[in-house]
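One protein chain omitted, others in place.
Coming up: chain A.
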Amino acid sequence: MVRFLKIFKVAFQSIYKNRTRSLLTMLGIIIGVGAVIMTISAGEGATMEVENQISGLGTNLLMIQTKSEHKAGINVRMGRPIDHKDLEVLQKNSVWMPRLSPLLAIGAQAIGPSGYKSTMVYGVSYDYFYITSRELQSGNFFTEEDVRTAKKYCVIGETIREELFPGQDPIGKQIRIDKIPFTVIGLLTEEGTGGMQDMDDIVLAPHTTIQNRLYGHQRGYTMIMASALSEDHISDAKMEATALLRESHQIKAEDEDDFEIMTQVELQEITSNITGILTILLGAVASISLIVGGIGIMNIMLVSVTERTREIGTRLAIGARESDILTQFLIEAVVLSLVGGLLGIVLGVIGNQIIYRLTDFFIPTAFYSIVIGFCFAALVGVTFGYFPAKKAAKLNPIDALRYE
């Protein structure tokens, strides 16, 4: 142990006495570890953002859709579309779903007095605002009466206001959606940007109006949105909806559902899967830079072995064993990678802060990314340090002493 400490001291002195070379050697590791930490953290940040948005939709949300299947890369609807009959069945019989709203999604051009924008127009009922717990910063929601009488009213998001009414109060103004004039009666509170989609790039209108004016020839709804009585009753609500719809669709016991019910929880799982893959992918790309850094260490260590051939010869002549030389060079490589790893962590954390300051995109520095980065640095040090160390230890002392 004392001997190990002595050799450790020798290795450390050697690093210190060649500060510039040591720093250059570490540079690859510093950048590699920093990149790993920053990319993994960015992935985590994106995941968090998306999850926040999804839970912002309301945690007891259910979405009932026609069953669709991926065929040749596109979604193909299978079975009977979800329509007003289904909605009526659920409204009449449901115990666990107090709020239900149809949703008719349609991509359209919204034109205002000072601009236009391609956006998503949603035909919904009054309950939609409860289900998604969206709030207004000014104006009003449309009422159940407005829905029944198919009023040409709409509620718009902040992004639409910025495009169509820059610097103006939109309430009471008219916009045209596919040539149909709508009166803006409400402006939604900002929900935030980022993640999957802009939650403020949205126009809400009574579903009856959308059905009549814009959606005419199509049958059914895009989906029915519902909220369970509470978060604990989501699975009850899902079972109830399944039973009611199977009955009304007259599906035989042995046949499969011709609709899909997605809950908030499931939606969250799917997106976290996707963002998880994204994080791994980013981490893998960053790891490549770490490996490149490791090769850099190996290169410089190899050069250093050649450069220090006489020193190694001297050490061997005065009684160092091969294992002593191996240990010394290995320690040098590992210390360089570990110090490089530590500096890389500092770089990564500072980098995250800089990005946060510049873009407002919050990146939580994931603790496990630090662990991964550091372990990887150590591994790289041992792996790429071993070969040059072995080469140094295997030098023939006679040749090494003669080396010029």
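In this section, a contact is a pair of C-beta atoms (placed from the backbone, for glycine too) under 8 Å apart; a residue touches a chain by one contact, two chains touch by 3 or more; residues count from 1.
Here is the rule we go by: contacts and distances are computed from a predicted model.
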>> Tell me the UniProt protein name of the chain this structure doesn't show, selecting from "NADH-quinone oxidoreductase subunit N", "Homoserine O-succinyltransferase", "ABC transporter ATP-binding protein" or "proton-translocating NAD(P)(+) transhydrogenase".
In response: "ABC transporter ATP-binding protein"
> From the list A:Met239, A:Leu281, A:Ala317 or A:Ile350, which touches the chain that is not on show?
Replying inline: A:Ala317
> Residues on chain A that touch the omitted chain in the whole complex?
Replying inline: 3, 6-7, 10, 13, 17, 310-311, 313-324, 397-398, 401
